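Everything below concerns the one structure shown next.
With one protein chain removed, the remaining protein chains of the complex are shown where they sit.
Moving on to chain A:
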Amino acid sequence: MHIIGNLSINLALILSTYSFIMFVFGIRKQSQRMINSAKGAALSVFILATISMFLMFYLLATNQFQFQYVYQNTSTDLSMFYKLSAMWAGNEGSLLLWTYILTMYTVMVVFSNKMKNNPMTPYIGAIISTNTIFFYLILAFVTPPFKTLDFVPPEGNGLNPMLQDPSMLWHPVAIYLGYVGLVVPFAFAIAALILKNIDSYWLKITRRWTIIAWLFLTLGNVIGGYWAYTELGWGGYWAWDPVENASFLPWLTVTAYLHSVMIQERKNMLKVWNMSLIILSYILTLFGTFLVRSGVLTSVHSFADGNLGTYFMIFLAFMVIFSMYILMSRYQMLRQDTGQIESVLSKESSFLMNNLILVGATFAVFWGTVFPLISEAIRGETVTVGEPFFNTVMAPIMLALMFLMAVCPLIAWQRASLKNVRDNFLIPAIFSLAVVALLVVYGLHGAYPIISFILIMFMIFTHIAEFIRGTKARRRSTNEPVLKAFWKLFTGNRRRYGGYIVHFGIALIAIGVVGANFDQERVETISPGEAISIDNYTITYEGLEQRSDGVNTVIYADMDIEKDGQELGYLQPERIFYRHFDEPSTEVAVHSNLAEDLYVVLSGWEEDDSATFVVKINPLVQWIWLGSFVTVIGSLFAIWGGRQNKVVPRYQGVQRQVS
């Protein structure tokens, strides 16, 4: 078995190297035969990666503990889902998954119908295969997934309890799909530069790739936050940990990119900027992986595995130098016939501002993340910046973005007049002020939250105003019924309205984030029969119980919940004793509605049955999950079906004999 495994890795390493060489020589010699051979090799690499994946899944499912990876990450008593999810519980497996996705994307691009007879294909193939080669080098020499032990342990180490959570089945996969997805637009961008194609073809054809990568990054981050919230028991979903920032950074730059490409398509501006953004996004995915795997920063996640980080650093440096060189050598060409901004008060310039803010945010997060490294290098002292730094910097940035999102849809392209701005904004502004005034009456307080809510509401109302105006305009010309006109409006321009739906989702998420200002917490030790009061809630502890869940033992507390004297039922915060781990793990109990979450953690108990509870009121948290859901719908709406998405952009760049 391990022979097949190792063979699939080593053979794939050889073939991906071969594929790269053939792409390069095929381009040099303009030989279609060589290019075809390179494509064939890329397909074979994908097949080999599939074999490796299946084999690993099989080994995990059947408890083949003579394999070190299986031994270290599973045990016989795990459910099948968790056995399989151990695929991404460790370095070896997660890198194999990464490589698999990469080879799959390669095949999807190189053999795509849209790319037939397109001279960019060999270049793209060559660029992506440098990545494939790198990952296979790691798999073959640094973290071999199919390493065997010289004895057969009867039982494995088990999967880390924190990873035994449904969100952990999806979080890593989503992050990888997002991370790896950025390779594709990057490869197209570099290929366009090498070929000296300065039109917008590369960004049009990769639009869906980019949105899908963005969608997966969003999902990955949100699921990660959800996992932290429900599994870790500290009551939050985001802590600005380096590992979290690592996946947030490319999200920010891709968000900027998705907006700035629109200016290039319409106005032929910002070509260098867009190239730089996509290169930066790709580089940040490598940087994130470097941070996560090298252990250079203190994080609650320990990923210490000495060498791996160094290899990523080398590859990262190589890719930075390579893409910078290509970009610089084409710089003058890209600068030619650039459009001009005609008015400060225009959609173009508001997009530009949004981009600057997002890139500024990226820089701020990056700075905060690597600050300990910089200070260590300069002053020999490791100075950390904590959560307050990120919150202080990012809160105004978020508000500025809200404001731009509110204003942007209503500003015309080219040039907007002050009068039409006034016409478009007056009513939404009045509405949002009215809503927030109502909230203040109901107890909203604090300058920051009030300003935030005004801006968020303003954003929501300007979007609604835009929908109403669009529907009205449509009805004037078609006389359709309202709902039909509304639906047609949306489906007629999926990209635009999908984007607006995403804005909506972001607004809902923002509502949840602002809610964190009003968190309340109590930590108390009480005996059975006693109660904890927090806000309007009274939580009575009735006693400890025990039950078994498969091979694990669960201790839980029965908590009777009342709000304003009204009975709401029971919550059962748990601590689970997993079989292979001495210490129990927290399982949070949450009672939620749209207004707030009542979050209860059983933190421990004494011999006399008194127990210590952490009880939190987290207002508006549900809006975050709701908003994320809307965001996903919006992104899917933008890329799914519709006339717009069927249009294949026509290649008008340089022609070559090979494709």
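We adopt the following convention: a contact is a pair of C-beta atoms (placed from the backbone, for glycine too) under 8 Å apart; a residue touches a chain by one contact, two chains touch by 3 or more; residues count from 1.
The rule is short, and it goes like this: contacts and distances are computed from a predicted model.
J.: Quick one: the chain not pictured, UniProt calls it what, "ABC transporter permease", "(Fe-S)-binding protein", "Homeodomain-like domain-containing protein" or "Cytochrome c-type biogenesis protein CcmE"?
T.: For the chain missing from the view, the UniProt record says "Cytochrome c-type biogenesis protein CcmE".
J.: Which one touches the absent chain: A:393, A:571 or A:632?
T.: From the options A:393, A:571 or A:632, the contact with the absent chain belongs to A:393.
J.: For the chain that's not shown, point to the residue among A:27, A:614, A:630 or A:658 touching it.
T.: Residue touching the absent chain, from the options given: A:614.
J.: Just name the one of A:4, A:108 or A:149 that touches the chain not displayed here.
T.: Of the listed residues, the one touching the omitted chain is A:149.
J.: Write the list of chain A residues that the hidden chain touches.
T.: Against the missing chain, chain A presents residues 68, 71-73, 76-77, 89-91, 94, 149, 151, 153-155, 157, 160, 162-163, 232-234, 292-293, 298, 300-305, 340-344, 349, 352-353, 356-357, 360-361, 363-364, 367, 371-372, 381-389, 392-393, 396-397, 400, 523-525, 551, 579-586, 601, 603-604, 606, 610, 612, 614.
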